[in-house]
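Structure record follows, encoded as structure tokens.
The other protein chains are all here in position, but one chain of the complex has been omitted.
Here is chain A:
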């Protein structure tokens, strides 16, 4: 199988077919629309954003959204951001970023976390607030800064420091200090592994790929496809959700810097990163550590129209799923896809644009195989038949997390905007967004194009 060669040059040929489909509006439920969504360029961690803090990136995304939409700040009822690795100084990073961006201090903000689907959770929380009539206008987004992570003192050292704080007399202090041992100084890194299983995600992805017999070559080819498509989308200016970010003390960052189309020969040279020496997941077919932030303006349809906006898309049905965090850690899309299609009354053939989160090539290809297996559907999902795997020509056409990057807390908005923008550009009606997340969780959402 070669993904890259024989790839049709453009997706525009699908433009005409979608007009006849029904809309997914439901009686007595407010229509909720995306007015606009933006993101600052996603950068490999340790590059231009490395001196910043997470709320700096989030603020840049919020400012970009304000600039793009000209929405009056005081119209915004609520702000929700997703993040995964929390900076302890700004544990409610949504509030810090909003204040810095000049939003009204009367606009509440909170931060949500759900691993790689944190931004999705931020959006659907906003959808819930609007649907229930609590709010009309919500800003949702997410941020991640992997260039700096909270490395802590060891538990013993922390305990000693806390006890020292409480010690009243010099004697007490001295006796505490006398208990100090050199190993107290060994630092504690944030866990890269699943807490319940102690397994790193890459390791689990390698096992998943092996379980579904996904070969190294298939994975490398898929990764190459992702990078090639991303490069093409970038070159053609299709990544219109990107807003430039003037980094203090550095040049303005205008585009993603992780897109590196390589060759299969070069990729084949890499050693496996997790299961050594014979595993199949390598640095080249995995998503890389990324810094970035995204933000999105979500409104009740009537509010958006009243304010004179031309919305980009409807946010329709969505589901969250969860399964075994050990052996099915990254199968979220397989579980979520049939469920959300059923909710919306759609089938796979109705979908014009698929936007799946690419954690690893092996994970995407394993999901394809699982979605295409009656045996898996019957034995693990309690379904009679398979849902089918997405047609590749409609799948992640502008690149994905493998190539564009994956700032954990921010990816969800990128997926929804990619779906919305692709529907506008290619003329389709329905987009399907799906993602897996640590903890064995998953999410899917239907995005419907707003009539032009």
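The rule we apply is simple: contacts are C-beta pairs under 8 Å (C-beta built on N, C-alpha and C of every residue); 3 or more make two chains touch, one makes a residue touch a chain; residues count from 1.
The rule we apply is simple: contacts and distances are computed from a predicted model.
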"Aspartate aminotransferase", "Trifunctional enzyme subunit alpha, mitochondrial", "Small ribosomal subunit protein uS7m" or "TRASH domain-containing protein" - which is the UniProt name of the missing chain: "Trifunctional enzyme subunit alpha, mitochondrial"
Contact with the hidden chain (one of A:235, A:324 or A:393): A:324
Absent-chain contact - pick from A:113, A:197 or A:322: A:197
Which residue of A:212, A:354 or A:395 touches the chain not shown here: A:212
Given A:135, A:242 or A:366, the one touching the chain that is not displayed: A:366
Contact footprint on chain A, counting only the chain that is left out: 195-198, 203, 206-208, 210-213, 275, 278, 324, 326-328, 366, 369-370, 373, 375-376, 379-380
